[in-house]
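Have a look at the structure below, then the notes.
What you see is the complex with one protein chain gone and the rest in place.
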Amino acid sequence: MKVKVQLFAAAKELARTDRIDVELPEGATVSVLSETIGRQCPELHELLPVSRIAVNQEFALSDLQVHDADEIALIPPVSGG
Amino acid sequence: MKVKVQLFAAAKELARTDRIDVELPEGATVSVLSETIGRQCPELHELLPVSRIAVNQEFALSDLQVHDADEIALIPPVSGG
Amino acid sequence: MSKIQLISDTIDEAALVEAVRTPVAGAIATFAGAVRDNNKGRAVLYLEYEAYDPMAHKVLERIAKEARERFEIEDIAIAHRTGRMEISEDSVFIAVSSVHRPAAFDACRYAIDEIKREVPIWKKEYFEGGEVWIEGPGDCEHSHGE
Partner (left out) sequence: MSKIQLISDTIDEAALVEAVRTPVAGAIATFAGAVRDNNKGRAVLYLEYEAYDPMAHKVLERIAKEARERFEIEDIAIAHRTGRMEISEDSVFIAVSSVHRPAAFDACRYAIDEIKREVPIWKKEYFEGGEVWIEGPGDCEHSHGE
């Protein structure tokens, strides 16, 4: 299946795009997604370990399964406030 | 010597005046002043033990000597804020 | 504008916030004390604040100075009203600026605690059926008649 991953801030600048499409096996988890992003976008390599993944606008645990209709985003360390 | 003592809030209402004149021996301390006020104004009897005395706009310790030119005030428990 | 105010008018809170704002300050904490519509089960109608004015002003100055010494703050402003105050009106307002936020919070809290303990200001509560001088912060309330 193919999932869309939104990118923000530093991640968006490093990948030079605000969205990447990632090909995943059915039933893939958030941690598999994260590894796959890393292989597909080596420029995100440094940022991935300190980032979180949001699924449907909530921070996801690494063993959550993702689905192709999910709204997925890569969340670099936040700095609001 | 004679000192003037300003009264506020509950003390003013109980004594029905905003100032009392108190006759004191030379070199009298704040604690002597307080006892003298209590004898002179029995209606302040209940309030005095929980009140403080200010001399020249600062809270005074009980052994401070008062002088007739001092600005003296009886400060019931405060409730500002 | 003076950063220590003892006034009978409404407090200009926005002006006090701007008065403490500086380019290095990343945090501004404020505290407002408002008149509650009830106290100890009594329906409060309004409050009257009386102050020993010159000393109250002096003690407010001292509290601001102590806050500057104790906490890493940039600036502090304190305003306290006197006279009659209606429900929900602010009787006291504190604004503190600091580079980082913990100091602003800590100094703000310190200032209101000290104000309630040290400043010669007294409030009389007018409630349904009577009036009473409030004695705080211990709230050891005597009945002073009327």
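In this document, chain identifiers A, B and C correspond to the written order of the chains, with residue numbering beginning at 1 in each.
What we mean here is this: a residue touches a chain if its C-beta (ideal position, glycine included) is under 8 Å from a C-beta of that chain, and two chains touch if they have at least 3 such contacts.
Everything numeric here is computed off the predicted structure, so don't read it as measured data.
Chemist: In the intact complex, which of the depicted chains does the undisplayed chain touch?
Modeler: Contacts of the unshown chain, counting the full complex: A, C.
Chemist: Pick from A:6, A:29 or A:65: which residue touches the chain that isn't shown?
Modeler: A:6
Chemist: Just one of C:21, C:40 or C:70 touches the chain that is missing; which is it?
Modeler: Going through C:21, C:40 or C:70 one by one, C:21 is the residue touching the chain not shown.
Chemist: Which candidate, A:20, A:33 or A:47, sits in contact with the chain we can't see?
Modeler: A:47
Chemist: In the full complex, which residues of chain C touch the absent chain?
Modeler: On the chain C side, contact with the omitted chain comes from 13-14, 17, 21-38, 87-88, 90, 99, 101, 104-105, 108-109, 112.
Chemist: Residue-wise, where is chain A in contact with the chain that is not depicted?
Modeler: 6, 8-10, 13-14, 46-47, 50, 54, 57-59, 73, 75-81
By definition in this document, only the chains that are shown with their structure count from here on.
Chemist: Using the average of all C-alpha atoms in each chain as its centre, how far is it in Å between chain A and chain B?
Modeler: That gives a centre separation of 73 Å.
Chemist: So, what's the distance in Å between the C-alpha centres of chain C and chain A?
Modeler: Inter-chain centre distance comes to 49 Å.
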